[in-house]
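Heads up, one of the protein chains got dropped from this complex, but the rest are sitting where they should.
Each chain carries a letter (A and B) given by its place in the written order, and its residues are counted from 1.
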Amino acid sequence: MRLVQLTLWLILMLPQSVFANSQYNLPVGVTDISENVYNLHMIIFLICCVIGVIVFGVMFWSIYHHRKSKGATAAQFHESTKIEILWTAIPFVILIVMAIPATKTLIAMEDTTKADLTIKITGSQWKWHYQYLEHDIEFYSVLSTPREQINNSEDKSDTYLLDVDKPLVLPKDKKVRFLMTSDDVIHSWWVPEFAVKKDANPGFINEAWTRVNEVGVYRGQCAELCGKDHGFMPVVVEVKEVADFDAWLVESKQQKVAAAAEEAASANIAMSKEELMTLGEQVYMTHCAACHQPNGAGLPGVFPALKNSPIALGDINAHIDIVVNGKPATAMQGYAKMLNLKELASVVTYERNAWENNTGDLVQPSDIQQANGEAK
Amino acid sequence: MEHAKLLKRLILATLLMFAFAFALVPLYDVFCQITGLNGKPSLEAAQVSEKVDEGRTVSISFITHAQAGAPFKVKAEKYAMEVIPGEMYTVNFSAKNLAGKNRVMQAVPSVSPGIAAKYLHKVACFCFNQQPMQANQEAELPLLFYIDPELPDEIEELTLSYAVFDISDSVKTAKVENKNENRI
Partner (left out) sequence: MSAHAEHNSHHHAPSGFKRWLFTTNHKDIGSLYLIFSLIMFLIGGAMAMVIRAELFQPGLQFVDPHFFNQMTTVHGLIMVFGAVMPAFVGLANWMVPMMIGAPDMALPRMNNWSFWILPFAFSILIASLFMEGGGPDFGWTFYAPLSTTYSNDNTALFVFAVHIMGISSIMGAINVVVTIVNMRAPGMTWMKLPLFVWTWLITAFLLIAVMPVLAGAVTMVLTDKYFGTDFFNAAGGGDPVMFQHIFWFFGHPEVYIMILPAFGIISTIIPTFARKPLFGYASMVYATASIALLSFIVWAHHMFTTGMPLAGELFFMYSTMLISVPTGVKVFNWVATMWRGSMTFEIPMMFSIAFIVLFTLGGFSGLMLAITPVDFQYHDTYFVVAHFHYVLVTGAVFSIMAGVYYWLPKWTGNMYHIGLAKAHFWLSLISVNILFFPMHFVGLAGMPRRIPDYALQFADFNAIISIGGFAFGLSQLLFVVVVIKCARKGDKVDDKVWEGAKGLEWEVASPAPYHTFEQPPVVK
């Protein structure tokens, strides 16, 4: 048994540089767990290879030698209890050999000791939201690959589809606990380099953790079909030295205060139509166009059109309400948390004036604040 | 012909399996409660604990999550606390209806790690009932709970999460009231 393990280990170590090419294989990753997982993967893979070589070796030897064209005559034996028992027992033993390291790794993964930092991860159609629970910092992380690249009218960047506006930032060498949940359908948060993949279920929380050994930027994707833009909600994690992480925390908090001040001030600003429409189009393309389409026509039967729609042409306050608070139990989420007053005002204005919707209505930040009472 | 007899049995088996699919729903809940699958805690009020385990403390944190389109802001008065298993604690949650109209709120609890769900006993909780909230109303919602002293030692930290839903549309009375406002 030890000998088997030792030989396997040797086979494993020698060509690691060959196998560990991330274009063909699992990444070794940057956590102790991911390294364990990688080794486990290689052990099982090699055991399978050995079994395959033996079984197919015997089969092809037989195919070559026991051919009628070579004058082979068929033997008539057709059972042997001894052999049957043997080839039931041997796989069983092999399975036990596999199960031992697998169980060990699994137990290590389910560690429930105290973490240094807890982050709540919320999936929604189709973006991630991160909240640093101990530090009162939260933000959305949205795909930042331009539409032009996806539609092939521009060259694709190296990180095509794997870029976000704001990555999740983590400290190195700290145990970080993730609490996953979802706003709508089931999503799955996955970073291959951490060997962390966990479903985000609406209404429930799930837990995972990691401790990253190396500074760097790591990329992953949503791993559970979550609707139309499932392929367009990447995960990007930036791991920093503890000191840099602390500096980032301070800076983020300052930004938050500044943003709040700007928000309060913006309620008194009157924006010109041009300003509103320019910012509105920008916001619309980032947040709304995925469903309602860039031309406002929606996808009939799935996502309603905004062009000539009763909402965009009807009562302004109802329009603001649905944009700010969303519509429960549909894909229409509330944007109060995601957008500031200026952006909300602009996007509503844009929707009421673009694509021949020419209502001429201008919605100002103060309208949003008023329409929504003290909500914002 | 034996066909008829066998046929009847097989059709019966089919019907039983169809019924079994629905029986899986309550079975699943029982199974969850026994194994802590999916961190679904009990929605029944628990009895007060008889034992107290002074020997250790456990860290419990409270998070809330208003689902997409649920115009509520719910927050625990503190993010985390250290508790002694067996002792009773009260935590107040502040809740606010952000919408300018009446809504019905439902909080759904979930515990992580899932296995800890059956060791978290809620004596009183706002999640047991639907919470009608008037337009822009603010409310203080209490939670009375204790941690079972039987909680396995390796769990040093657990989280109680409330997913907050707006269920106005599925509550009949509210439906009539908001019918016109909610149309697209």
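By our rule, contacts are C-beta pairs under 8 Å (C-beta built on N, C-alpha and C of every residue); 3 or more make two chains touch, one makes a residue touch a chain.
Quick caveat, the model's predicted, so the values are computed rather than measured.
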Residue among B:106, B:131 or B:159 touching the omitted chain: B:106
From A:229, A:263 or A:361, residue that would touch the chain that is not displayed: A:229
On chain A, residues whose C-beta touches the chain left out of the figure: 22-27, 33, 36-37, 40-41, 44-45, 48, 51-52, 55-56, 58-59, 62-63, 66-69, 72-80, 83-84, 87-88, 91-92, 95, 98-99, 102-103, 105-107, 109-110, 125, 149-152, 156, 158-162, 184-186, 188, 190, 192, 195-199, 201-204, 206-207, 220-232, 299-302, 329-331
Chain not shown, touching residues in chain B: 2-3, 6-7, 10-11, 13-18, 20-22, 24-25, 28, 32, 35-40, 43, 67, 106, 108, 112-115, 163, 165, 167, 170
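Note that in this section only the chains that are shown with their structure count from here on.
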Cα-centroid distance, chain A relative to chain B, in whole angstrom: 26
Residues of chain B that touch chain A when the two form their complex: 38-40, 59, 61, 63, 65, 67-71, 79-80, 98-100, 108, 110-113, 135-136, 154-157, 159, 161, 163, 165-169, 181-184
Of all residues in chain A, those that touch chain B in their complex: 110, 112-115, 118, 120, 122, 124, 133-134, 177, 179, 181, 183-184, 201-207, 304, 309-311, 318, 321-322, 325-330, 332-334, 336, 371-375
